[in-house]
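All protein chains of the complex are present and in place, except for one that has been dropped.
As written, the chains take the letters A, B and C, and residue 1 is the first residue of each chain.
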Amino acid sequence: MARSKYEYVKAFEREDKLLPNTWIVVRVDGKGFHKFTKEHQFIKPNDVTALQLMNHAASAVMKEIDDLTLAYGQSDEYSFLFKRDTDYYSRREVKLASVIGSLFTAHYILAWSRFFPDKPLTKPPAFDARAVPYPSIENVRDYFAWRQADCHINNLYNTSFWALVLKGGLSENAAMKRLSKTVAKDKNELLFSEFGINYNDEPEIFKKGSTLVKELKPFMKESRVPRKYADPKFRVVRNDGLDHVIQEITRQETVVTELHCSIIDEAFWIEYPQAVQ
Amino acid sequence: MARSKYEYVKAFEREDKLLPNTWIVVRVDGKGFHKFTKEHQFIKPNDVTALQLMNHAASAVMKEIDDLTLAYGQSDEYSFLFKRDTDYYSRREVKLASVIGSLFTAHYILAWSRFFPDKPLTKPPAFDARAVPYPSIENVRDYFAWRQADCHINNLYNTSFWALVLKGGLSENAAMKRLSKTVAKDKNELLFSEFGINYNDEPEIFKKGSTLVKELKPFMKESRVPRKYADPKFRVVRNDGLDHVIQEITRQETVVTELHCSIIDEAFWIEYPQAVQ
Amino acid sequence: MARSKYEYVKAFEREDKLLPNTWIVVRVDGKGFHKFTKEHQFIKPNDVTALQLMNHAASAVMKEIDDLTLAYGQSDEYSFLFKRDTDYYSRREVKLASVIGSLFTAHYILAWSRFFPDKPLTKPPAFDARAVPYPSIENVRDYFAWRQADCHINNLYNTSFWALVLKGGLSENAAMKRLSKTVAKDKNELLFSEFGINYNDEPEIFKKGSTLVKELKPFMKESRVPRKYADPKFRVVRNDGLDHVIQEITRQETVVTELHCSIIDEAFWIEYPQAVQ
Partner (left out) sequence: MARSKYEYVKAFEREDKLLPNTWIVVRVDGKGFHKFTKEHQFIKPNDVTALQLMNHAASAVMKEIDDLTLAYGQSDEYSFLFKRDTDYYSRREVKLASVIGSLFTAHYILAWSRFFPDKPLTKPPAFDARAVPYPSIENVRDYFAWRQADCHINNLYNTSFWALVLKGGLSENAAMKRLSKTVAKDKNELLFSEFGINYNDEPEIFKKGSTLVKELKPFMKESRVPRKYADPKFRVVRNDGLDHVIQEITRQETVVTELHCSIIDEAFWIEYPQAVQ
């Protein structure tokens, strides 16, 4: 039942369902954020407000899509994990990536003025996205370990680099040269001996990035019920006419919790088993 | 030179370059716009301001990406055409789709308050995207003809449907039933005989959608040059000290032109050969 | 270092590595075997010699490719299982499918005259192939269960159909009509009441298909060693000059074992854990 003779062009679309029974990770990455952060004068090496805005946008995406169970972000990127049996957008690779990229962009922009009330958004931020299937829990954990190891490596470098530039007075080129061929230990020593910075004391959000998990949290709400159906478990707050009472009942809601811990360590995965489903 | 032992997970990414030497169309589609338009009280059947906002966002995307040569939009969707030999994002399918989806989202939101000064954006709009390669100019033209034919079919239906509901006082269900099994001619007659609407007189932007092409337009600008290098072609506006003059010179810039014509007809493709490169 | 200016066309090839860390199944299927079996007068409903030839070809493929751990065949199809971490042909989908298809074809033809000494091969047999990744052991077992369930369903149907035609004197059309809408129980009763056939007594190779697994089997071989290094574990067969002896030693070799058991039942997978690696 073609609606026009041109409809044949639809057949040029590729079917792109990701392999069933695999965990899908969607990662969004800032497009040209080197320039974007300069234009909007983000603090170097880490702008904590900008990171909080990223966390806010990611948290909104998590809340909106039930099948997401975990997210991890650092710098200008965020990774989202779908549960193994998700059928969101029929597991279509390009749809999953583009929708999450678009939603993330939307929440980032909508919340901008709340996080940066004094900084107008002069250039539109944009994010590319990709969707990758992982067939085992070990692969999934290694994926997130990969991103967190990357966070650590980049943050140690950036902390050293900007210390040399902002406190040491080196040019950016000189700082780069100074750091080339240094290993982690060298950078730790440089930070401590030259700038009195103990890298271990740096904020966890910088060193570990941000992890979002979902938790069920109880909450109280008042509910009006016919007196004869009042649940004895719950406290009666007051009467409402002759036949009804107002009870304070407990319900559960899904909340997104933000963490800045190691997700390479076993402990995280034991404490939050719901993160991989 | 892996940066960590976890980096092996990168190999699970699929290489997704689209076939070389083909034209690539990226189409963005509003996600859940039925609800979004209700929530933001868009005028039915067509909200011209909302269409102008779509055109604005698409135009900004066109300006930002040199390799885009044509765009066509209707309702809550917009299609973008890359030139045949583009190497934007190395022709990677998911990157192309997600970046254009994200950019479009960004410009849509950033311009919202300009187009709807009295309507706060209460829900984030989002767009999914796809990228499809077409191997011949005929296929490309048929793709755009497909979307425009779709626009016509939908608009005739929606115009009839909302006339029945808003002017005829029918319920939405009754209107749907009334229109089921009608063909184009029936709807034209219904509009005319019952509501005095001559469908042909409806605005072109509703019937034909919006087409964006790029054109080189000359523009004047003042330029300060040493007197001895002044170009006799251009008018001298004034002197600037002894040795310099200010000339009014002509340059060319790429502008995005918005059209509401048939792109099914040959005429469009003859007039704008630059639309398919 | 292109060897000619035409080499750019290589870039039109798709990278087709199958997802890492998944089990890969390659299935070969007879192309036009309805006609092929007619032309070569295969016995209906099952030609045991033809099945043995299939098993021979599959067994040869198993021996040739170390990373294959299991194969299952029925009718004109055979499925081969690669171990999870195989890097055979870099896991390239089309290479894996086409090489196994080609090898299977080669062994089938080369052994034909040994299995059918009185039947010349008048038409070339051909097989299509496909390669599919499975991310869990459960999926792998369900894949093979699927093929064996299919074998059962087809064989019960074919046994009934050819009984009606060959023993009952029905036309092929009449037999088809007679069997339409019958369920398994009906076919079992029809076979028993009309033709005295107890389906359960049919050969296992017909009802269950053929399963190939690899086993390490010890074998004896004579080995010439210096007398002083002779291994007391092994029997000395004879002397060879003054200083050497011939010993009968035991080694292990991989053999392919053919089974006709249920591979849906747990028991098979417990007995042959090496079948899925």
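Everything that follows uses one rule, which is that a residue touches a chain if its C-beta (ideal position, glycine included) is under 8 Å from a C-beta of that chain, and two chains touch if they have at least 3 such contacts.
Source: prediction; values computed, not measured.
Participant: Any idea which of C:V9, C:V183 or C:I270 touches the chain not displayed?
Facilitator: Residue touching the chain left out of view: C:V9.
Participant: So one chain is hidden, and I want to know which residue out of C:F33, C:Y143 or C:F161 touches that hidden chain in the complete assembly.
Facilitator: Per the contact definition at the top, the residue touching the missing chain is C:Y143.
Participant: If the hidden chain were put back, which residues of subunit B would touch it?
Facilitator: Residues of subunit B in contact with the hidden chain: 19-22, 133-136, 139.
Participant: Just the residue numbers, please: which parts of subunit C touch the chain that's not shown?
Facilitator: 3-4, 6-10, 12-14, 28, 31, 60, 89, 93-95, 97-99, 101-107, 109-110, 121, 124-134, 139, 142-143, 145-146, 149-150, 153
Participant: Using the touch rule from the top, list residues of subunit A that touch the missing partner.
Facilitator: 11-12, 14-15, 19-21
Heads up, the rule we're going with is that only the chains that are shown with their structure count from here on.
Participant: Can you report the angle of the rotation that maps subunit B onto subunit C, using C-alpha atoms only, to the nearest 5 degrees?
Facilitator: Resulting rotation angle: about 180 degrees.
Participant: Where the centres are mean C-alpha positions, what is the separation of subunit A from subunit C, in Å?
Facilitator: Subunit A and subunit C have C-alpha centres separated by 48 Å.
Participant: How many angstrom lie between the centres of subunit B and subunit C, each centre taken as the mean Cα position?
Facilitator: Each chain's C-alpha centroid was found; their separation is 55 Å.
Participant: Indicate the residues of subunit A shared as contacts by at least two other chains.
Facilitator: If we look for residues of subunit A contacting two or more partner chains, we find 133, 139.
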